[in-house]
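Here the structure is laid out as structure tokens; the discussion comes afterwards.
Heads up, one of the protein chains got dropped from this complex, but the rest are sitting where they should.
So, subunit A:
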Amino acid sequence: MSEPAMMTGAQMLVECLKQEGVDLIFGYPGGAVLPIYDVLYDAGIEHVLTRHEQGAIHAAQGYARATGRVGVVLATSGPGATNLVTGITDAYMDSTPLVVLTGQVPTTMIGRDAFQEADVIGITMPITKHNYQVRNAADIPRIVREAFHIASTGRPGPVLIDIPKDVSTQTAPYVRQDSVSIRGYNPTTEPHPMGIERLAEAISRAKKPVLYVGGGIILAEASEYLVTFARQARIPVVSTLMGLGSFPQDDELFLGMLGMHGTYAANKAVFECDLLIACGVRFDDRVTGKLERFSPKSKKAHIDIDPAEIGKNVAVDIPIVGDVGRALQALIEKAPVPDSANWLQTVRQWVKDYPLEYKSEEGVLKPQQVIDLIQEATQGKAIVTTEVGQHQMWAAHFYKPAAPRSFITSGGLGTMGFGFPAAMGAQLARPNETVICIAGDASFQMNIQELQTVAERNIPVKVMIINNYYLGMVRQWQELFYEKRYSESAIGQPDFVKVAEAFGVKGMRATTPEEAKEAIQIALAHPGPVLVDFSVAEEENVFPMVPPGAGNDEMVGGRWED
């Protein structure tokens, strides 16, 4: 056998990334990662230079969410790494597969408060699935292989590798690592037949079953199985925010999103059902509302690949640990059929009687209307990312993604500033698709500097700012729960059209429904990036709403209140 080639740590790292099939990474250089950037200079891996590390990691998230592949981000030590913290947390909360590479001061300086030193391992321990600090260059192939494996299998998540500068320059024999074996990491993918059997029986006996589906369906690529199973068993489906796109929204079985801003039909069905089948969800408080009032009449089944999610927030009668796609396949084979004809009729009536709606006003552009127009223009076939706030909920209500991985939003952490860079990442991952970022005027300002990145690389994302001149959701809460005392929620803003133009991006403004319709057409037809500033009614609220701390049966702000 020939001697293994000698390489520097940086060379090994890049070699390992190539081995993992990485052809695109997002990042920002700095002192501690210069050896890595030097190797990247002619390595044949595309690197997207963002204008802030937060932009880089959200872009990597967008890339991962749009494709299912592992997103990769590279930042320097200290401030570079700490600027990633929000994105890492966001990826952790929403189970997004990422490998995060950070530079570190040389091993001899660690612990001495050196220039640009931060304890990134300590900082990111609670927000990563796992993290590593490389102490010897020779360990890089094993660590990178493990990191990609851990990030992408089981319940996906972010894995961080911290690389001291001297490890990047240290030379060692490079031994390619193909297999991976981690003793403490063996996710259970195959659901236990007993659990499937019990669930199939419960379904056969059920009169009012509901499927409650979430982001896990999308992560597991299980959308087709979900659709087949729901139709076969004739069980109505409610979705979380993260699950949108996993089930066709025009299907008669679909009742909409549940939870704080869920539809009447979805929340009512979950409240009244006798069997709740939770698939790839985590019973988040924005979904359950007050726990004592969450689906009080039902027997509960929970399918999840992460055993720790089962029973974490809500007691479960039928726990099934495993891949949700495999579990649904097994259920399809068992083909249980509940006696639910009456129930289907009831829930369909709720859908009919209590639709999501808004009042149009002559000459006034309603925020919901903008989303409606986007839906109309794209037929749900675009990839939509959102920022966080009212516009996010309106997008969830009125945009109907035609496929999984086409509604990308920050669910768990609710990160303002997520949507625009995520749109960049999604667009780079899927260059032939239309990618639209539905933004709020405040959220967009949080990573507005990435306009430069999209302009420079001509990344043709369409930013649609639903501009109500407020931190809209904050204002809504202040209106409803703080006696309209709008403390610091009226946010000032630049002239977005001029800002766009200053960065070299096409900018437009629309203030009426007619202008909005036209602007959307122009934006979608334009080959490059576009920003449209939609000036909408300021004090519009997201309804229905379950007030914080209330039960999901205690919704406010809808037709049923009149």
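Points worth noting:
In this section, a contact is a pair of C-beta atoms (placed from the backbone, for glycine too) under 8 Å apart; a residue touches a chain by one contact, two chains touch by 3 or more; residues count from 1.
Convention: contacts and distances are computed from a predicted model.
A chain of this complex does not appear here, and its UniProt-recorded name among "Succinate dehydrogenase flavoprotein subunit", "Transporter", "Ascorbate-specific PTS system EIIA component" or "Acetolactate synthase small subunit" is "Acetolactate synthase small subunit".
Only one of A:24, A:45 or A:121 touches the absent chain when the whole complex is considered: A:121. Of the listed positions A:44, A:184 or A:527, the one in contact with the omitted chain in the full complex is A:184.
The chain not shown here is touched by just one of A:7, A:100, A:150 or A:303, and that residue is A:150. Note that of A:194, A:308 or A:335, the residue touching the chain absent from this view is A:308. By the touch rule set out above, subunit A reaches the unshown chain at residues 121-122, 125-126, 129-130, 133, 150, 182-186, 306-308, 311-312, 315.
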